[in-house]
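In this view, the complex is presented without one of its protein chains, the others remaining in place.
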């Protein structure tokens, strides 16, 4: 109960009252999906279009008051594909050009550009969605756009459980440290592993009881 | 409308094999108030969890107003039986206290102003009228206990089951709760280790031990029987005025 | 060797801005037993969490035996201060009860037979001698409370802090706990809503309200002052024999 971190932060949500915060989650979700489809469908050679998309994304992020630092931090998820994209011009086949003394594949270069541009644009837009919408409401929006109930119910539990587990492991860390635990050495690894295992057990037990409490008060989703 | 409870030959063992209830028989008349007493681990919570089908009997039956609890009837039963869990963290799961208190009634069709009225009445009854917008995570344990009680008070059920309602409550809240409960016309079953509270609130008590009901009678008679109490790990707390029991007893 | 506690001008606000402690001053002499009283939400738990550095003061200081609690000293302090959390689930995290009870002493270098002796003594003191191999998840709440207390009894600390130790305990365990605590020579701080228990166990009490210590004195004097008590949301429970207070008082 000394859990102090704001749980919704973990999901990238920043409370606020910008126009984007006020927009219905369902509208935002549909818009995001549409945007992603349009970006992916745009041929990679139509560079001016990409410039326009980028301007649009920056405006949306600015209206939503998302901090540049947050965007950069989330972009790190792209790193594995950055590496893959950088390799493409080298390994791809077909006609080659010389760039700064390297012989690079033309189609590989286009491929790298397409991957980076498309992935970055949709990523920026998804940040705008999650930064302005409470995680629970995003889940509800999925239900509204027709995701089957079995899936949204799993999603509801998952979002709740992640918060539970984080709170749980925080409490357990405090309990450990209150009794003199110092996290280094081989012995501490064993203890941490056991603690992680039992924290899932606890979260499950807690989740089970919470679910029963919900059911006790008339909830009938998820079964 | 208060409902009666009828438990017959109820047995239950946890999945790991621990047998906990071993033939419990108990009849509670509509509108009655009964305290369930017994030492730690006697199976009181396990028994309460059967009253709204959170646990299902391995043998024997539990009937609410004549309807046996089974997969088929459990949804209806839950509409009628409100359960306050022993651990308030098991009870509270919504982002705010007010949403949590509204959860039950809104699942059962209450909306709009009526729902709001219920929520604010329940919050006022437990003294949390100004904390409705707080996250339950940010309440003290006693405040969470109060909120957990409010989630049931908002529901207007026929049977109210409370598992250790006074633990972590401050003395004033403890007294006010007994007033609130006495004002309900539901059937009330209270598990408690607080024997003076049982005496104050419930004319009748049962003692659970070894998986069975080992004593059933007027609370004042049970509490006055020191030998019976001792045998089942119970005793009046230090400082409690025994003459009160004697007076009620005689 | 019992240690003294010295709290000066302690302030604390939760990250969401709620100010909870607003200049708490409190001195506890080595070996003293003090009860901390106050209504739900008064900040008692928040104050206790400062005594072993789970929370750190925003302003003011907490000293144990003259050493101020800070990032640098907190590890040493925790060796000396044992805290029983209000919620036993905050305390128990190992797969079995015995491992949990052994956790503290083994971190502080206890091993082999000595460790085993400590564990079994602590489990016996709370009446769980035959449940050492159980998972804490499979205990009743009262049994978990007992286990949580045992995790501190096994540790041989200089200051024992207990947050609502009697909640969910059955009456016998409640009495036995007071015997066990009275037998310790550590300094003891107990948060409780159970005023008779405070009177039985602690010669001295403080009342917390509005983020400050608003009363500090002999428990019998505070409990006898009905007007003071009422002002801070406290009252003696129904059935408590007031003549006991009067007798002690005079």
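Every chain is named by a letter (A, B and C) in the order it is written, and numbering of its residues begins at 1.
Criterion: contacts are C-beta pairs under 8 Å (C-beta built on N, C-alpha and C of every residue); 3 or more make two chains touch, one makes a residue touch a chain.
FYI, contacts and distances are computed from a predicted model.
A.B. asks: According to UniProt, what is the chain that's been left out of this complex called? Choose from "Multicomponent Na+:H+ antiporter subunit B", "Dihydroorotate dehydrogenase", "Energy-coupling factor ABC transporter permease" or "Molybdopterin synthase sulfur carrier subunit".
C.D. replies: Matching "Multicomponent Na+:H+ antiporter subunit B", "Dihydroorotate dehydrogenase", "Energy-coupling factor ABC transporter permease" or "Molybdopterin synthase sulfur carrier subunit" to the record, the invisible chain is "Energy-coupling factor ABC transporter permease".
A.B. asks: Out of C:86, C:107, C:135 or C:186, point to the residue that touches the absent chain in the complete complex.
C.D. replies: Hidden-chain contact among the options goes to C:135.
A.B. asks: Considering the whole complex, which of A:57, A:127 or A:172 touches the chain not shown?
C.D. replies: In the full complex, the listed residue that touches the missing chain is A:127.
A.B. asks: If the hidden chain were put back, which residues of chain A would touch it?
C.D. replies: Touch with the absent chain occurs at residues 11-12, 29, 32-33, 36-37, 39-41, 44, 74, 77-78, 81, 88, 91-94, 105, 107-108, 110-112, 114-115, 117-119, 121-123, 126-127, 129-130, 135, 138, 142, 147-148, 150-151, 153-162, 165, 197, 200-201, 203-204, 207-208, 210-211, 215, 221-223.
What we mean here is this: only the chains that are shown with their structure count from here on.
A.B. asks: When the centre of a chain is set as the mean of its C-alpha atoms, what distance in Å lies between chain A and chain B?
C.D. replies: That pair's centroid distance is 42 Å.
A.B. asks: Report the inter-centroid distance (CA atoms only) between chain B and chain C in whole Å.
C.D. replies: About 27 Å, centre to centre.
A.B. asks: Quick one: which residues in chain C touch 2 or more of the other chains?
C.D. replies: If we look for residues of chain C contacting two or more partner chains, we find 14, 16, 45, 86-87, 89.
A.B. asks: Note the residues in chain A that touch 2 or more other chains, in rising order.
C.D. replies: 1
A.B. asks: Which of the residues in chain A come into contact with chain B in the complex?
C.D. replies: 1, 3, 7, 134, 136, 160, 167, 206, 209-210, 212-220
A.B. asks: Can you check the complex and tell me which residues of chain C touch chain B?
C.D. replies: Residue list for chain C touching chain B: 14, 16, 18, 38-41, 45, 86-87, 89, 138-143, 145-146, 164, 167-175, 178, 193, 195-197, 199-200, 233-241, 244.
A.B. asks: Residues of chain B touching chain A in their complex?
C.D. replies: Checking each residue of chain B against chain A gives 52, 54, 75, 78-79, 82-83, 85, 87, 89-91, 93, 95, 103-104, 107-108, 137, 141, 151, 155.
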